[in-house]
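Note that one protein chain of the assembly has been removed; the remaining protein chains are unaltered in position.
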Amino acid sequence: MNVTSINARLMQGNQACAEGAIYAGARFYAGYPITPSTEIAEVLAERLPQVGGKFIQMEDEIASMAAIVGASLTGAKSMTATSGPGFSLKQENLGYAVLSEVPCVVVNVQRLGPSTGGPTAPSQGDIMQARWGTHGDHPIIAVSPSSVQECFELTVKAFNLSERFRIPVLMMLDEVIGHMRERIVIPAPGELDIFERKTPEVAPSQYVPYEPQDDSLVPPMANFGEGYRYHVTGLLHDDTGFPSNSPAVMGAHQDRLHEKIRRGLNEIIMVEEAETEDADVLLVAFGCMARSAARAVKEARAKGQKVGMLRLITIWPFPEEALRQLAEKVKAIIVPEMNLGQVVDVVKSAVEGKVPVYGICQADGEIIPPERILEKIEEVL
Amino acid sequence: MRDSWEIRLGGSGGQGLITGGIILAEAAILEGKQAVQSQSYGPESRGGSSKAEVIISKESIDYMKVRAADLLLVMSPEAAKKYVDDVKEEGIIILDSTYVKDCEPKKGKVYKVDISRIARQDVGREVVANIVALGVIVGLTGVVSREALEKAILARVPKGTEEMNKKALAAGFQAIKSAVSAA
């Protein structure tokens, strides 16, 4: 037996997410119990002290988000996890983390909403909230895994992106992926890249906390308690970190927040194409729906229909370029998603009328089965 | 063995079917196969209806839900009513005849085994009915090897209950052998 097969085991998606966090170097978790994400907290309550990390169950979702930002400022890679109602409450301090550029990972195991909705019912209904949930213009990174293996590996990647770009990264799971168990091969230590945040190379007296040092526009970040006394605020500020209400300063701050992400798109955007070479119909899917779509592609191909899939691993920023290129080749696009039309509208706007775009939208707490996608393929062909 | 099995286990909460599904999936992985296990929760963790699904395949598995089952096990009358039609024409249906009576499925090959009674009377505790059921399933289909199944069971059950669970497994294998030869 080789090393990888020794490490193969059955694992739940939520657990893989928690184990991925440990692998990435996460050493702080604050959270509040909520279905269907609670297993992530339960696993980390047990696992974090084993690696010298800290777990705390906070008094509410708002406090959990606040605590991980505080912890991250001391240098600890930090995470929280939640679901719909909790994700709504996190938005306040999520915006704080974006503006003050504090790395952290927020997992949302999506369930059916709005409000209390369907606590154990899967959904993909928080995609637009992930983009625009907190107030004001802001960039965000959101990724969505489709397998238990990917729950692990994408969590590692989420931490890397967060530390690299100093921005919260949202891990958009869904109840199906979070709760299902499947085979996973735990990567050996060192097998996956781990990114450590850039810290200042200058002396404390020379440190300008928000002054970029290179074209990435991502400034080095000093940990609290290491001699670099600086100010962190949720107010728009200049490179020194102190607030300003000068339109020039406030505008420049906002622009840099967006521009640093735009410059990093090559690292941030992740998609996977399957059978797109000669496809007439393109399925665009993510999360658990990508599994249903993959089956539909297989069965459609078996019938001789030319169908391919673009799987979105990164959802925000939206992979517009990949989609535009495929839109040049295909005759129709179908977007099956477990909401009443969120990604489908972004797809429409990205392809700008070049090809017809159809949604298969359903928000009843069931995954959309391959049969419904196959019916739609028949219809559009 | 065939390349792929879609298995559905239905019954009441507390019958250990989700654990049963997990053990079956773990056994498949021990053999180097692919497996996906998913479940639906009733609001009640005990007494409500419960469903576990397992797909075992030599190939990688895309869609994770069971569509029409290759094998259905039902251990309660409610589950029988709910799932008995979602079986492939040539599928297998195992009824726990301790609880499921008056059920005549229209399709599939049906085996009636007194699973819960065997657990209670022959093994000594009804709580191991899920393990008896796994013995029945694997004895009938060979979906995983008996060795892998036993290993997966022993890794999962509480310390001190190993012997009882082995006995339950053996009882399951024996019961299906008798049922097949009687048929």
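Note that the chains are named A and B in the order they appear, and that numbering of residues resets to 1 at the start of each chain.
Heads up, the rule we're going with is that a contact is a pair of C-beta atoms (placed from the backbone, for glycine too) under 8 Å apart; a residue touches a chain by one contact, two chains touch by 3 or more.
Keep this in mind: contacts and distances are computed from a predicted model.
When the unshown chain is looked up in UniProt, the name that turns up among "Spore coat protein A", "Aminomethyltransferase", "2-oxoglutarate ferredoxin oxidoreductase subunit beta" or "Carbohydrate ABC transporter membrane protein 1, CUT1 family" is "2-oxoglutarate ferredoxin oxidoreductase subunit beta". Touched by the hidden chain within the whole complex are the displayed chains A.
For the chain left out of this panel, the touching residue among A:N7, A:T116, A:T233 or A:S246 is A:T233. Contact with the chain that does not appear here is found for just one residue of A:V51, A:V202 or A:L381, A:V51.
From the set A:A71, A:L112 or A:I127, the residue in touch with the chain omitted from the display is A:A71, counting the whole complex. The chain that is not drawn here is touched, among residues A:N93, A:Q129 or A:N160, by A:N93. The omitted chain makes contact with chain A at the following residues, 19, 27-28, 30, 43, 46-47, 49-52, 54, 56, 58-60, 62-64, 66-76, 78, 92-93, 96, 224-235, 242-243.
The criterion applied here is as follows: only the chains that are shown with their structure count from here on.
Centroids built from CA atoms put chain B at 36 Å from chain A. By the touch criterion given at the top, residues 22, 25-26, 29, 32, 34-41, 43, 61-65, 67 of chain B touch chain A in their complex. By the touch rule above, chain A contacts chain B in their complex via residues 5, 8-10, 120, 176, 179-183, 288, 291-292, 294-295, 298, 367, 369-371.
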